[in-house]
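A single protein chain has been omitted from the complex, and every remaining protein chain is retained in its original position.
We call the chains A and B, going by the order they appear; numbering starts again at 1 in every chain.
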Amino acid sequence: MRFERPVPITEIASLIGAEIIGNQQGVATGINEIHKVEEGDLVFVDHPKYYDKCINSAATYIIINQKTDFPSHKALLLVEHPFEAYLTIVQQFRPFQPLKKPVSDSASIGENTIVMPGVVLGNHVRIGSNCIIHANVVIMDHCIIGDNVIIQPGTIIGSDAFYYNKKTNRDVHYKKMLSCGRVVIENDVEIGANCTIDRGVSGDTVIGAGTKMDNLVHIGHDTVVGRNCLFAAQVGIAGATIIEDNVILWGQVGVSKTLTIGKGAELYAQSGVPASLEGGKKYFGSPAEDAMQKKKEIVWIKRIPKLWEKVMNKH
Amino acid sequence: MRFERPVPITEIASLIGAEIIGNQQGVATGINEIHKVEEGDLVFVDHPKYYDKCINSAATYIIINQKTDFPSHKALLLVEHPFEAYLTIVQQFRPFQPLKKPVSDSASIGENTIVMPGVVLGNHVRIGSNCIIHANVVIMDHCIIGDNVIIQPGTIIGSDAFYYNKKTNRDVHYKKMLSCGRVVIENDVEIGANCTIDRGVSGDTVIGAGTKMDNLVHIGHDTVVGRNCLFAAQVGIAGATIIEDNVILWGQVGVSKTLTIGKGAELYAQSGVPASLEGGKKYFGSPAEDAMQKKKEIVWIKRIPKLWEKVMNKH
Partner (left out) sequence: MRFERPVPITEIASLIGAEIIGNQQGVATGINEIHKVEEGDLVFVDHPKYYDKCINSAATYIIINQKTDFPSHKALLLVEHPFEAYLTIVQQFRPFQPLKKPVSDSASIGENTIVMPGVVLGNHVRIGSNCIIHANVVIMDHCIIGDNVIIQPGTIIGSDAFYYNKKTNRDVHYKKMLSCGRVVIENDVEIGANCTIDRGVSGDTVIGAGTKMDNLVHIGHDTVVGRNCLFAAQVGIAGATIIEDNVILWGQVGVSKTLTIGKGAELYAQSGVPASLEGGKKYFGSPAEDAMQKKKEIVWIKRIPKLWEKVMNKH
C-alpha cells in the first residue's frame, strides 16, 4: 500500500508507540510485505528467523520487536508487537469507510462505460472507458479497472484476503491480517458471473490485459495473472501465485499458493497444482503431471490385475 | 423449528385432518426431523421401517400413516400422507413472507454493525454487534448472526435446503421438502464472498465461533461446523454433516453428507470425503486417505512399468 502522502517516520512511531533507532528524519511512502517492499516502505517482522531478510530488503523502515544491526541509511521502529503495529497503521491510513450509497462519490467511471443496476462501487474505485459492469457486481475500495473490460453479473472484485495469523495461546484460533492492497484489472479483460477476486494484503492482485475468465472463478490475494490467459468455470487460484502469459486452465482446476505456472502452460480440467510448473506444456491430474505421462499411468493401472495373475499363479 | 407459541395438539390435528390416538390435551412446541427432535416436538414418519425409531425418539407427537403401539404419554396423529402433513404445518407456522423492501422491519441489527448497500435482510433476522455485512449479501428469514462477524459481498445465508423426496409414480420426479430451519452463525466468524450457507430443513445449520471461510464455499443444510475451523475457497460440504473444532479444509475439498470429520483433521486441496474421518490427522485424495499413505501410493503407481518389464520379460 502507498500512503496518500509521504508520512514522517516520527508520526508513524508516535502512532504505534515505537522507539526509533537510527535516522529520525525520514518519511515513509508505504507499507508492504517483505516480497513487495520498495525503497521508502515500512515492513514488519516479529520472528528472529526473518530479521535478516527484512533488514536487508528494499524496505527503509523495519518495525521489529528487538534491537538488531541495520544499514545506517535505514531505521528500526522498536515495538513489542509488530503485527499489531501493522494493523494500527492500516487502520489509520486505509480505514474501512462504509458506503452511504451504492456508488461512492469518489468512484470515477470512464467514457462510454455502462454501469448496470445493483452495482456497488466503493471509495476511490477507478473504471476506464468502454466497459460494461453488469448487474449486482461489487467493486470494492481502491480497485482499478482498465478500458474495454466486461464483468458479468454478481462478481466481487476486491474482497478481503483470506489471510490469518494462527494463534495458539489457550486454544488454536485465527487473527485477521487486514487487507490494504488493491485489485488491478488491465485492459480488455473479461470476467464471468459470480467470480471473486481478492485484493492484495498490502500489494496488488493483478489480472493481465486480454485475459478472459468464465463463471465462479476464484483468484486469491496478491496473485498476478499474465496477459491473454483463459480460465474456464470454477477454477480456483490461491494467494500470491504467479500465472504467466497465455496460460490456459480448464474447468475446476485448483492452483495452490506462492507458486509459478510458466508461460503457455495448459492444465486439463480438474487438475490440481501444488507446486510450480514449467511453461509450454500440458498437464493433468491432482497432483498435476505431464498430461501424456498421466494418461499412460491410467493405462498402466489397468494392467495390475494381469500382472497379479501372472505373478501369483506361478507360485 | 420451534413454534412461536405452544400449539394445542388438537389445533394441529384439525389443520392436517388427523385422528388423534392417545392424549388429546397436549401442546406441541415445534416440529423436527428424527435426529433433532426434543420433548414436546412433532415428528413425521411414513415408512414402517422407521416407525419404531420415531415412536421411541424424544418426540411427543408422531404423525404417522398407521396405528401402532406407543408410550402412553405420547400421541399419534393418524393421516394418510404424513409428508404432506409436514408441509401443511410448515406452511401454516413458518409461511414464506415476501419482502416489500430490502431490509425487513422485523430484522434487528446490533450496535456498531455496518450494513452496506444492496444487502437484503429477511424477516426476523438478528445480527449482533460490531459486524460488517458487505454489499449485496442476502440473509434470509429467521437467520441469526453473532457479534464481530464479517461477511464479504455477495454471500447468501439461509437459502433453502437441497432436499427432495423422490417420487416414482408415472416417471421419476422430485417433491421439495420445505425448509423451516435456520442458519446460526456464532461470534467472530468470517465468511468470504459469494458463499452459500443453506438453512436447516427443520433444525439449524451452525457455524461455530471463530471459524473463517474463504470465497465460494458451500455449506449444506443442517451441517454443524465447530469452532475455529478454516475452509479455503470453493470447499463444499453437503447436508447434515458434523465438522468438529479446528478442522482445516484446503481449496476445493468436497465433503459428503451425514458424516463426521474429527477435531483438528486437515484435508489437502481437492480431497473428497465420502465417509467419517478421525480427528488429528492429515488426509489427501478422492476418496480421502491418510496423506502419507496416499503420497506413497502415488510413488508405487509409477513403479508399475518396471514391475511389468521384470515379470513379462522373464517369460
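In this text, contacts are C-beta pairs under 8 Å (C-beta built on N, C-alpha and C of every residue); 3 or more make two chains touch, one makes a residue touch a chain.
All of these numbers come straight from a predicted model, not from anything done at the bench.
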Review point. Among B:Ile21, B:Ile34, B:Ile242 or B:Ile301, which residue is in contact with the omitted chain in the full complex?
Key: B:Ile301
Review point. Of the residues A:Ile20, A:Ile157 or A:Leu216, which one touches the chain left out of the display?
Key: A:Leu216
Revision key, fill the gap. It is residues of subunit B that touch the chain not shown, namely 96, 98-99, 101-102, 118, 120, 136, 138, 140, 154, 156, 159-160, 162, 164, 171-174, 176, 194-196, 198, 216, 218, 220, 234, 236, 238, 252, 254, 256, 270, 272, 274, 286-287, 297, 300-301, 303-304, 307, 310-311
Check your understanding: In the full complex, which residues of subunit A touch the absent chain?
Key -> 114, 116-118, 132, 134-136, 150, 152-154, 188, 190, 192-194, 210, 212, 214-216, 227-228, 230, 232-234, 246, 251-252, 269-270, 286, 298, 301-302, 304-305, 307-308, 311-312, 315
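The working rule: only the chains that are shown with their structure count from here on.
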Check your understanding: To lay subunit A over its twin subunit B by CA atoms, how big a turn is needed, in degrees to the nearest 5?
Key -> 120
Point to revise | Distance between the centres, which are taken as Cα means, of subunit B and subunit A, whole angstrom | key: 32
